[in-house]
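Only one protein chain is missing from this complex, and each of the others stays in its spot.
Right after this comes chain A.
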Amino acid sequence: MTEKLKTLRLDGALTIKTAAETREAMLAAFGEAKASSSPVEIEISENCDCDLTLPQLLLSAQATAARDGIALRIRAPHRGPFFTTLERAGLSAAFDGGSLTIMNGDQR
């Protein structure tokens, strides 16, 4: 069975106001991925507006994917609000050994 990558691109406002929608989007992607046994990639935009709810959602997604046997990869740029939030919250290490890939430059 060939697996098609499910990509969820997160952009724009990713704050507490939109956190419920973001969670729904992640759950939907997980649901599809589970049905088709395909891996999921969450891609964080460099220009997104984010607060602490986003890394918290991603940490939960990481644990949920591990629980459900879903292959998850999170790609985030090495600059921009998401990266700053991780740094400020002391969260960088929390993703260690997990699915987060911080990309340098335009690496895709």
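Assume a residue touches a chain if its C-beta (ideal position, glycine included) is under 8 Å from a C-beta of that chain, and two chains touch if they have at least 3 such contacts; residues count from 1.
The working rule: contacts and distances are computed from a predicted model.
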Complex minus one chain; that chain's UniProt name from "Chemotaxis protein CheA", "Ferrous iron transport protein B", "2-oxoacid:acceptor oxidoreductase subunit alpha" or "Nucleoside ABC transporter membrane protein" is "Chemotaxis protein CheA"
Sole contact to the chain not displayed, among A:61, A:76 or A:100
A:61
Contacts of chain A with the absent chain, listed as residue ranges:
16, 19-20, 22-23, 26-27, 30, 51-53, 56-57, 59-61, 63-64, 67, 85, 88-91, 93-94
